[in-house]
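One structure coming up, written as C-alpha cells, with questions to follow.
All protein chains of the complex are present and in place, except for one that has been dropped.
Our next item is subunit A:
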C-alpha cells in the first residue's frame, strides 16, 4: 500500500528566501496531523506544496504514491486555503454547484448534503456576499470535502469562527477521522491541535520538526 504523504528533502526557495528547508515527512496511516508555527513560518507554503500548487526547488513530494507539483495535483484530495473565494452574488448552493461542475462527479443532492453537514442551509437564498466570515469559512470546508476526499488539507480552518463554530468544526474533523480520512491541519490554536491531532509538527523558519505524538490507531 503506498504512503499517504511522502516528502523527501524538499526545499522551496523564492526570490532568495528559503521558505522550506530540507523537509522530510512520511504519513503512512490515516489520522489527523497538525502543523503549528508562527505566521510566515512556512506552514501554508508546505501545504500548498503538498497540494501540488507549488513545485519544490529541490526534493520531491508524493501523495498516494504519485509525484505532485509542476502541474500535477494529488488525486482524492480537498483543501481549504486562507479565506476561500466564492462568487459573491451566488448562493452557497450555486457556488458549490459551479465548482462541482468542473469535475462533474457529484450530484446536486450530494451538494445539498455537504452544505447541511457544515451547518449551513442549502436552501438559503442569500448571496454569499451577505455571509459572515465564519459562514464563508464553513462553506470553504464544505467545498473541500464535497467530493469525499481521502486527504483533506485545512490551513487555519478555525479562523474567524465563533466558539460554537470552532466546536462544530472540531466535531467535523473528528468525524472525518472516524471515516478514515487523513486530515492535515495548520492552526495557531494549541487547543485545536491538542484535541484533534494524532501527531503534531512544528514549523519554524521553514524547518519541520516532530513536536508531539499520540497513538495513531
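Operating definition for what follows: a residue touches a chain if its C-beta (ideal position, glycine included) is under 8 Å from a C-beta of that chain, and two chains touch if they have at least 3 such contacts; residues count from 1.
Basically, contacts and distances are computed from a predicted model.
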item	value
Omitted chain (choose from "ChsH2 C-terminal OB-fold domain-containing protein", "Putative monovalent cation/H+ antiporter subunit A", "Phosphoribosylformylglycinamidine synthase subunit PurQ" or "ABC-2 family transporter protein") - UniProt protein name	"ABC-2 family transporter protein"
Residue touching the undisplayed chain, where the options are A:84, A:127 or A:160	A:84
Missing-chain contacts mapped onto subunit A	14, 44-45, 48, 51, 53-55, 71, 73, 77-79, 81, 83-87, 98-104, 143
